[in-house]
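Apart from one protein chain that is not included, each protein chain of the complex appears where it belongs.
In this document, chain identifiers A, B and C correspond to the written order of the chains, with residue numbering beginning at 1 in each.
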Amino acid sequence: MGNDAVFRVDGLRKSFGHIEVLGGVSLDLHAGEVTVLMGANGAGKSTLVKIISGVYERGGGTMQLVGQDFAPQEFLPNTPAEAIRAGVVTVHQNINDGVVADLDVATNLTLDRLSGSGAPTLFNPGRVRREAKAVADRMGLAIDLKARISDLSLADRQMVAIARAMAHQPKVLILDEPTSSLSSAEADRLFALLDRLREHGVAILYISHRMSDIRRLADRVVSMRDGVISGVFDRKPLDYEGAVNAMLGRKIHLDRIVARNSAKPVLTVDGLRIAEGAKPIFLTLGDGEVVAITGLVGVGKTALAETLFGVRKPLSGTMVLNGKPYAPESTGEAIAAGVFLVAKDRADSGIVGDFNIQENISLPFHKRMSRLGVLKRRIERAAARRQIQELGIVCRSEKDEMSALSGGNQQKVMVARWMSQAARLFILDEPFQGVDISARRDIAAKLRASANGRATLLFVTELDEALETADRILVMSEQTIVGEHRNADIDLERLLAEVAGGPLHSAA
Amino acid sequence: QDKPAPFDKPGAVKIALVRYLSTGDFFQAYLSGVEAQAKALGVDLRVLDSRQDAALQADMVDQAIALGVQGIIIQHGLTESMKEAAQRAIDAGIKVVAFDVNVENPKIPQIEQSDRDLARLALEQAIKDNGESWKAGYVYVAGIAPLDRRNETWVDFKKKYAGINEAAMFGTLDNPIANSVANQARSVLSANPDIKVMFAPYDEFAKGVKIAVDEAGFNKDIKIYSADISTSDIAAMREPDSAWAATAATNPAVVGQVSVRALAQLLAGEDPGHNVIVPPTLITQKDLIDKDIKNMEDLSAKLPQFAHADVAMPAWMPNPNAK
Amino acid sequence: MSSGWVRMAAARDHAIRYGFIVLLFGLIGYFAIAADGFVSPQSAVFIFQSVAITGVLALGVTATLVVGGFDLSIGSVATSAMMAAAYVMVVLEQNAVVAVVACLLIGAAVGLINGWLIVYMRVPDLLATLGMMFLLVGLQRIPTEGRSIATGMTMPDGSVANGTFGAGFLALGRHRFDFFIPNLIPVSVVVLLVLAVLIWFFLEYTRFGRMMYAVGSNERAAELAGAPVKAYKIWAYVISGVFASIGGILLAARLGRGDIASGNNLLLDAVAAALIGYAVLGAAKPNAFGTAVGAVFVGVLLQGLTMMNAPYYTQDFIKGVVLVVALVFTFALSGRGKR
Partner (left out) sequence: MSSGWVRMAAARDHAIRYGFIVLLFGLIGYFAIAADGFVSPQSAVFIFQSVAITGVLALGVTATLVVGGFDLSIGSVATSAMMAAAYVMVVLEQNAVVAVVACLLIGAAVGLINGWLIVYMRVPDLLATLGMMFLLVGLQRIPTEGRSIATGMTMPDGSVANGTFGAGFLALGRHRFDFFIPNLIPVSVVVLLVLAVLIWFFLEYTRFGRMMYAVGSNERAAELAGAPVKAYKIWAYVISGVFASIGGILLAARLGRGDIASGNNLLLDAVAAALIGYAVLGAAKPNAFGTAVGAVFVGVLLQGLTMMNAPYYTQDFIKGVVLVVALVFTFALSGRGKR
């Protein structure tokens, strides 16, 4: 197999300041193969991708494009444009780097053509829309081409970015965690497309932390650890466990969850309606309990989370927290009442880019960390250090800029922020976005270990994540809760039917 | 010729010019006059420029005191901000003269270019050219001291000649001033096409009005009267069929020279008098054409009263214009 | 949703799209009644003429707004170009073509430097162009030591500058084209209209223009999609600089001399026009058509008020009030708006 490599990376190095991130990475990509790259958060996957795609300058090593009809040629893109022109197309990890929010879908789908040098000078909206439609159709995208990107959900934005990359007829396609904000239906569409590209001989590098993706797609698995390749697995059947162990440098073992019961209710939700025409939601969360709510994208999980946190107002219904009526007017009131939310989409709604790790962690708790309005930095720093330790955030110090962290570690900082103080009701909306397997289990374990004294509510699209973490799993569909399961003896079939909004829903 | 002490030793005297306004031709010419006379006298001149910051200008007087100058010329500024600063200089034993700002101090000679006279000369010419009743446009921005003084004369004239009908008053100091005033004047002319006389007692205003009059094609129907003069004003007045009929002006360079001379007199123990007035000259389009005056040098050469004022001119005083 | 609600939303959409245009025509109607002689071809031409220079500057600054930048140096570029034109013709005794070329080169050079500072030296836009503004305000005065430039002027070294403004150059400020009525439309208005159409077409209907919007909205995404983001940004500043220098040429041609002025008011008026443009047709973003309408709007307002004898300070006041009200209207209703 190794002889039909179309893209070859040899001894690639990269340092930021005096921290070495890539210590000589060598990797081959083969035509018509999906190579999955696995690695813990901060292993250097995105950095590698950014070098290949011309965003970062490499610190050493070589890259080569190899083809049947031409001699191997040095591949040294100075800009993303050069990489694209050479046929190496990338969908980056940060979705907002993939689309331009103020422009419409059609322009976004054809963005690279507009900036290509061969493109016609004139911008003909009709023609652009036709081209965009062709691009969208290939992906089976059903988005209004005139809609502005800023009005779309994250999943739709991601699909737009992927569709554009696909349309290039690339030689090498790189996808950096493309499914982290997609629903399984959309992910399935993506996989079907990747299958087609594979048949057409495209070399695909696929980065993901989701085992289900990896199992579905991989022809080869390459593990990466601390900036070097730590294992290549291409003998069928693929040794996934070995790959995970190689990427972590140790074995992980999965403790079965012992589902707990709780007697003391912390939050009672009574007849809450979060959307026009939706059925009311009834819900009780107990002390020490970890509850996961799952459901497809767009069923109202975020809406419910935001309602509980005071960002939105319910249309009707009441809530009782700690035996007292709870109707937060603002996020500030919610926090004061002990209700915390780890919001989804960290780049938009979590990370303060100008702040370092420490300042990001302390953000909601300034009041508790200050006297007469003056911040006590020693307390702030101590809290940050504790969280970095607890969650194993990979960084130099608590003073690091957020932009210097890998995606998964940024996500950990977001969780750390809200774990740094005791909550009564702890809500996490897609907290595992971009977090590697072992870190995910660590976080889940931390959540469970610290669960006493509060109720914990998790919103996840991935069922696996719910199964690994929760005592109880609720299913949402059409802006309301349609099913409830104890995580002990789950009827998976019934649960999946509820998720899909099947017969049970109509029976309800 | 022997100069009295302290001017007998070249370079022994240090004086400061403390300016409020500096941007523009008038101020540049004034400065060149100051420099020329200072050079002729052999004194060391420091220029402190507050760039229209009245508070800073007051501080600069103190700074000049700290620099150990013997004399200070205060050029423009606000009475309120300069009065005390000037007094502090006097208290420090420094001789002070003030140009175009009243510092209300009997010990400080006031150099003036007499704005009232400037306006009067121009308006008298307007009466002479156009009779006693006409429809006028007037360019004025309140709050600027010399313009306020020129305005007083205009108000007096309107009282005196009932036939003067002020159809429109406008003006702006948005820069470039001529361009902004041209826009306004165009509007005024569209609204009042029967205006006969434009009184624009500041040459930047007059330039703007002239542009508007030309653009509207009214240059043969309207006459412009103004104050102040510069090389480009001369060119504008000399254009064929120019509407700009006359201007009254003092030579800013001469005013600069007079300022230094008055200060020198004080330093030499002489008294230049409390009000040192540099008389204005009326300059008409006809003068410029008849005498073939093309620029400020020609003007000085051919209108001697413009080139030199025998003000503050004791016998020992060197004349910087003497070649 | 009830159809009443839909109708209301549609009405609101209309209010956003056409509110400003309606306001403009309302204003014209009001002045037509209140001020004699406001309605005439000459008056219309004059309104365009009075905003030609700021309008050209505003179109240039629109380009920098589109890429998410800002150019505070345009006023000083215009006055520098004016001084340069006068210097070239009067002191160096060159002809009109040389003067125009010199101005355009200055504009392009300043734009390049601004762009280089912002793109490669990563100096924030406001900062870089503010520094450039101070620098140019000083620089343009150094050759003549702060004197205005006019034929016959005395140079610092005592010599007399005898060059003259070429007739061709002055024609840029004074010639009028026939248009139904003889001698109706001045060159400056033609320049404004041509540049407005050009930049509008460029921004809306060429891929370069589209990419500039993309760069302004999300630089990183545009770069990752393969756009030469740095080049686009630099180009925007070059456009801005060149347009400002064209404004300076028109200014020199109108004044017939090189006048000492800071250009601050040109800057503010141009920025006002470009920002008012956000409100036109509910764009809520920089756009060339809006900028042109914004410039005309200010022109109409000032022309009308001046004709009604309103003193200059009430004009500023009303300009401010109208600006604020018009914009509240657009942005509050549209619910978008973010720079």
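Here, a contact is a pair of C-beta atoms (placed from the backbone, for glycine too) under 8 Å apart; a residue touches a chain by one contact, two chains touch by 3 or more.
As the structure is a prediction and not an experimental result, all values here were calculated from the model.
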{"item": "Shown chains touched by the chain that is not drawn here", "value": "A, B, C"}
{"item": "Contact residue for the chain not shown (choose from A:Ala5, A:Ile229 or A:Ile335)", "value": "A:Ile335"}
{"item": "Chain not shown: contacting residue from C:Ile16, C:Val56, C:Val137 or C:Ala214", "value": "C:Val137"}
{"item": "Hidden-chain contact residue, picked from the options B:Val141, B:Ile164, B:Val276 or B:Leu299", "value": "B:Val141"}
{"item": "Residues in subunit A touching the chain absent from view", "value": "15, 17-18, 20, 309, 311, 330-332, 334-336, 341, 343, 348-355, 359, 363-364, 366-367, 369-370, 373-375, 417"}
{"item": "Touch list for subunit C against the chain that is not drawn", "value": "70, 117, 120-128, 130-139, 141-142, 145-146, 264, 268, 271-272, 275, 278, 311-321, 323-324, 327-328, 331-332, 335-339"}
{"item": "Residues in subunit B touching the chain absent from view", "value": "22-23, 46-49, 51-56, 58-60, 62-63, 66-68, 78-81, 83-84, 141-144, 148, 173"}
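The criterion applied here is as follows: only the chains that are shown with their structure count from here on.
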{"item": "Chain-level touch network, classified as line, ring, star, complete or other", "value": "line"}
{"item": "Chain located farthest away, centre of subunit C as origin (C-alpha)", "value": "A"}
{"item": "Central subunit by CA centre of mass proxy", "value": "C"}
{"item": "Residue list for subunit A, restricted to those that touch at least two other chains", "value": "none"}
